[in-house]
Each structure stands twice: as structure tokens, then as C-alpha cells.
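Below is one structure, written out as C-alpha cells; the observations come after it.
Only one protein chain is missing from this complex, and each of the others stays in its spot.
On to chain A.
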Amino acid sequence: MSEAAANQASESYLSSGWRIRDWLLTTDHKRVAWLYTISITAFFFLGGLAALVIRLELMTPDGDVVSADAYNQLFTIHGVVMVWFFLIPSIPNTLGNFLLPLMVGAKDLAFPKLNLISWYIYTVGGLFTIAAVITSGVDTGWTFYTPYSTQFADRAVVAALTGVFVVGFSSIATGINFIVTTHKMRAPGLTWFRLPLFVWANYATSLVMVLATPVLSATLILLILERMMGIGIFDPALGGDPILFQHLFWFYSHPAVYIMILPGMGVVSELITCFSRKTVFGYHGMALSILAISVFGFLVWGHHMFVSGQSLYAGLMFSLFSFFVALPSAIKTFNWTATLYKGKLIFSAVMIYALSFVGLFTIGGFTGIFLASLAVDVHVHDTYFVVAHFHYIMVGSMVTAYIGGLHFWWPKMTGRMYPELWAKVAALALFIGFNLTFFPQYLMGYAGMPRRYQTYPEDFQILHVMSSLGAGVLAIGYLLPLVYLLWSLRWGKRAPPNPWRAAGLEWRTDSPPPKHNFLEPQTVTGPPYDYDTIDNK
């Protein structure tokens, strides 16, 4: 290699090219990761804004901030944006996109163009849906239940459905890309059981994306056709069954909740080992339980339908399987704590995020078991108890993991360090604000407060006010990182290649990495998370 060529190759991916097309037409997985990061951040704060108005409204028992219709539209916007446009792409398409090739020692994903196209599909579909939902009155909630969506709701629901349908293709594209990359592009010596758990998690997530998303696509097509062309598949007047919609919907959407947590589990596994300076406890169990969750996840959708009128025997089976799916989740939780045990813990901001994840996931998972118990669910179904359950998992765990991961890999992605003290403040604000927001929701749900209501009896007001105040604290926890992370881009200290002395191929290259990730081809000779060796060097 001539010297000029060598210089060019070692130039960081960030310094090569800052024309608009260098970004909008890039096929570099690291740049596409940034495109995604920008999009999902915008969606996150949009969805968050809707949530804040909802919480404001719920400060008082009467409907006094917005109209009843507007309230319904608000929780629809919130749910649609957060689930479809934030959580599903969140970790896989940002951190996953950036890290997967680095972690397997590849130059890029297997299909870089497809990766870029997926971002366009996602962004255009997302914006289209938002426009449809905001300019009209879609008020179905994120679940689009029939017959409401097909026969009564505002016609703009078709536009919203189309947008979600389109975004599905970006999930599928990502899934295909990740699976093929993991199978075919690992560095020499990087056997399956030497892969970082983050890779395992994204791999399992991709399996779910690839196998479940198309069923959602089919379901959405049927809804759209019913609404647009009168091809009634769920229409009771033709002998159709609206409950069939729920079956198809949850066949996707239960596995999809694992799309919304597995990547978080992957992130946290990386963070905890690094800041315990110990190898992951029970690595094989961790990897296999990720796979087990993604497989069992396909067998439990009926636990969303215990009171829908599905057969009692079906309910029993779904209840049982839901307990089974909690087993691998529990294995993971025990293994995280066992990793901490006798570790040399470092309470950095990243570690606070990781520990928050474990605690909040435990609570969310436990209450999942309550809900999976047939008899208990009859009582708490469609109450705030359910709302609290899934927010503990999707927000308390997944969003926390995402932000924690963003901090952990920030030096790698940007070449800059963030201010540790502010990060600690933000992490604590998040933990406190989150619990204040959502723990009261368990209590009020158990006491009978139904979800999706704008007004409520006065008895619930104290709990609702606590929850709303908590949401304020939580918002600070989310806004702070936005500020200081952006600040660090310019004023942060320059990051060395491996600021945390972490294991993993991604730390062997520069921060930020060169365009093709590594200057020399990488080989792997030992197990992952070999912290003993690293620390004794």
C-alpha cells in the first residue's frame, strides 16, 4: 500500500466526506447507524411530547386540558410512535447497525445498500404515518383492533396502517442483513460461542423480525383491503371473526415485544461484565436463553386475549407457555446478578444504567407473571396494571439499556468522551423519575383504574399526580443526555481506542473507527469477556 492510500484507509469514517450525499447516500453501516439515530431520536421526543400532554391531562379527574377525542388521538400517537417507530428499530438499527460488523470483525454488513434503503423506507413510512395521524383523527390505539378500525374509526386509519406496513419492510431488511452477516461474515476464529452476547441478542431479534413481521404485514393488508375495498375478512356480517384479527395481530406483536427487549438484554450483558471486570456468568446459558426466548415467544400470543372470548383451554395453554417464556428471562436475570457477585464493581454512569435495567426488568417481568396467570388477569386486564407492566419492560428496561449502551459506545462512535458527572445525574434522574411515574400505575391499576380513560374517580388523583410529577423528572433524565452528548461532540475529551478497557473486537480499532472498521483483518483466539487477562496485563 502506498503511503497516501494507507493514510486514506486509516482515516476515520467521520472525517471522510461531509457533503450531503456523503451522508444521504452512504452505505457505511456506521453512518447509516447515525441516520437511524437521528430519526429515532426525533420520533422518541415526538412520542414523549404526546405522553407529557397525556400526563398533564391526568393530573385532574376531569377532562380539562384536551377534548375526549384529542385524548384518544394522543394516546394513539404516543403508542404508534413509541412502539413502531422508536422501540422496534431502536437498539438494532442504531447500536446494532454500528456494532454488529465491528463485533464480528467484518468490514460492513452483508448488504450495505439494503441497509441504507431500509432507513429510507423507515423514515418515509414513519413520517407518512405521523402526518396521517396528526392531520386526521386516528384514535384506534397502537393495536388497531377490529371491528373498530375497519368499520367505525376515521378513514385515515388506512394511511396509518399503510405507514406501519411500509416500515415493516425496514425491519425485515434489517433482520435479513443481521442474520446473514452473523452467519457468513465472522472473523476467523470467531465461533458461535465466542460471539458477544450483544451479537446473539441481535441475531435472535432478527429471527423474530424476519419470521413475525410478515404476519403483521399480511394482517395489515387484510385490514387495509377491508377498509378500502370492502373485502371483509374480519367482518361479522359475512361470518367473519374480529377476534381472528387479534390472533394474527398478537402472533406478531407478542414476539415483537421481544424485539423490544432482547437487544436491551444484549446491551446490558456487555455493560455489566465490563464494569464488574468479570466474564459473564454462564455465558452459554445466556446465549441459549436468548434463543429460547425468541422461540417460546411465538407460542404465547393468546395471553393478550384471556378475556376476548377465546376458548378456556386455549387460555390455559397460553398461560402455561407464558410461564415457560419467563424461565429463560429469569435465567438471564440471575446470571446478571451472578456476574456482579464478587466482581470489582465500578459505579460509572453506564453501570448505573445497567443496574437500573436489571432492577426494572425484574419488576416488569414479575408482573408479567401475574398477568399470565389466567385468573389474576381477568381482574387486571385493560387496567393501568398492564400499562405499568409493559412500561417497566419497554421503557424502564429497553430505553434505559439503549441510553446506557449509547453512553458505553459513545466514545467509539464519536471519538469523544461525555461528562461523567452529568451522565450520573441523568442516570439517577431516569431511575427515580421512572419509578415515580410508573409504580403508582401498578397500584391504581390493581385498584381498578382502566387504561385509555381520560377521566377517573377522585380517589385515584393522588396516584395520578405522583405519576405525572414523575414523568417530569423522567423527561429531565431523557433531555440531559441529549444536551451533554451533543455538547461532547465538540468539547468532549478525545477518546482513546478503549477507554473502558473492555473486551470485544470493536475496542481493538480506533475511536472512531476507519471506514472499513479495521486496518488489519482480525482473528479471534479466545473466549469473549476475558477480563482476567485484560486486567492482569
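Operating definition for what follows: a contact is a pair of C-beta atoms (placed from the backbone, for glycine too) under 8 Å apart; a residue touches a chain by one contact, two chains touch by 3 or more; residues count from 1.
FYI, contacts and distances are computed from a predicted model.
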Hidden subunit of the complex - UniProt protein name among "Cytochrome c oxidase subunit 3", "Oxidoreductase", "Ligase-associated DNA damage response exonuclease" or "ABC transporter ATP-binding protein": "Cytochrome c oxidase subunit 3"
Residue, one of A:Leu14, A:Ala33, A:Val81 or A:Leu109, that touches the chain absent here: A:Leu109
Residue among A:Thr213, A:Ser348 or A:Ser488 touching the omitted chain: A:Thr213
Touching residue (missing chain; options A:Leu244, A:Val295 or A:Val376): A:Leu244
Positions on chain A contacted by the hidden chain, ascending: 106-114, 172, 175-177, 179-181, 183-185, 210-215, 217-219, 221-222, 225, 229-233, 237-241, 244, 248, 251, 516, 521
